[in-house]
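Let's look at chain A:
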Amino acid sequence: MSHAVHSPARPDVSSLTPALEVRGLGKSFHIGGLFSSQAVRALHRVDLTIGRGEIVALVGESGSGKSTLARCVARLEKPSEGAILVDGVEVLKRDRFQASREFRSQLQMVFQDPFGSLNPAHRIEHFLRRSLTIHGKGGTRQRGSEEQTRRRLEELMTTVGLQADMLDSYPHELSGGQRQRVAIARALAVEPNVILADEPTSMLDVSVRIGVLNLMRKLRDEQGISMLYITHDLASARYLADRTAVMFAGEIVEEGESLDLLANPAHPYTQLLVSAVPDPARAGSYDPIHRAQLRQAVMASASCAFENDPKQRCSSEEPVRHQVGDPLNRHWVRCHLYRPRAGAGGHALATEPEPGD
Partner candidate 1 sequence: ATGNKSGGTDAAANASAFLTIPREDMGTFVQNFNPFAPTVNPMVQQSIYESLLVFNPAKGNSVPWLATDWKAADDGKSITFTLRDGVKWSDGQPFVADDVAYTFELQKKLKGGYEYLDGVTAQGNKVTFNFNKPWSPALYDVGQLSILPKHIWSALADPEKDANAKPVGTGPYTEVDNFQAQSFVLKKNPNYWQPDKQKIAGIKMLAFAGNDGANLAAANGDVDWAPQYIPNIEKTFVSKDKDHRHYWFPPTGAMINWQLNTTKAPFNDVDVRKALSMAVDRDQVTKIGMSGYAQPADCTGLSGNYETWKNTQVKDNCTWTKHDVQQANDLLDKAGYPKGPDGKRTLKDGKPFEFKISVGATSSDWLSVANVISQNLAEVGVTAKVDSPDWAAVVAGYEKGDFDSGIVWSANDPSPYKYFNTTMGSSSVKPVGTKASDNYHRFGDPKADALLSDFAAATDQSRQKDIANKLQEEYNDVAPVVPLFSGPEWGAYNDTRFTGWPTQDNPYATLSVRAPTTVLVLTSLEPRK
Partner candidate 2 sequence: MTSVILQQPTEAKAARKTNRGFIHGLITNKKAMTGMAIMLVFIVLALAAPVLFPDDPSRITGMASLEPDSEHWLGTTAKGQDVLALTIHGARSSLLVGLTVGFASTFIGILVGLASAYFGKFIDEALSLLTNVFLLLPGLPLLVILAAFLPPGLGTVILVLTVTGWAGSARVLRAQALSIRSKDFVAAAVVSGERAGRIMFREILPNMASIVMGTLLACVIYGIGAQAGLEFLGLGDVSTVSWGNNLFWAGNEGALLTGSWWVFIPSGLCIALVAFALALINYAVDEVTNPRLRKIRKPATTERGAAQ
């Protein structure tokens, strides 16, 4: 009775401009106030491409820079370097100082916390209606089209699987899953090409998580919206995303077709991550010795798995990509010899950080 999920036939990605392309994105945070010049490097030369109608998962440990990437792309933060292309247009050049409404109508974001991302002071209708009004969607720009707007609102609610009468409710009257659906509907109201979803289910109760994931998949299938799905739950990335990228200390270290990537993790960090996912089906519990080795490999990999492959070049100075397995899977891994500069994220692995001053 179970059947493999059918991936919709996607147009040849290479022939079209991708929905979202990130090139060499970097971000440093200045910490301290007026009189301090300390900086934390949260992102470093991140390249990422999301095709039309594609879901790409971004996984990685806590603090590796996933949210920072999303916030930079959503232009909630100003990237220090790099380019962001939406529909082939360099948005950082087009709207230098502030994100334009045009940009906002192309790209929307769904936040991690459904309890925090809906203003408790407003009714559900407010969020959707504002999104429509700002971008002139759903007939809000025409005169006397209240009827049409109303219909659009109800339609949105139905799309995300909510009753239209919930429009009059306040956020606190809704359950977490329902709230997250409202947040998604709010993004949809703008009719964007790309949705960035930053851990959209991590705050939700386990039993309702899967429903939201299913909804996102449905939107992709039916409306062809591209998505960046950020999580640190590998299993859900595998469940939802076409491709998965693994982030480590502000850099993407491995990327590939989801099933392939999880089946054959190439980077030590990915391996560590995969091994840490609790899985009741796994035979036998976890092996501390194996873990210690993995950790060692992540912390100080002294060798690269591709060192002896004549077709692949290794370097400890610049990040070199190695092709993994079948080129069709577009699975690559960064050379293990290369080490991200210190000062970047990586809280979890560094279980013994330097004592604070």
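Regarding selection, all candidates are chains of the complex that A comes from, given by their letters.
Of note:
Heads up, the rule we're going with is that contacts are C-beta pairs under 8 Å (C-beta built on N, C-alpha and C of every residue); 3 or more make two chains touch, one makes a residue touch a chain; residues count from 1.
Please read all numbers here as calculations on a predicted model, not as lab measurements.
Taking any copy into account, the candidate from 1 or 2 that touches chain A in the complex is 2.
Residues 33-34, 71, 74, 76, 99, 101, 104-105, 108-109, 111-113, 115-122, 127, 130-131, 134-135, 170-172, 176, 183, 186-187, 190, 202-203, 205 of chain A are the ones touching candidate 2 in the complex.
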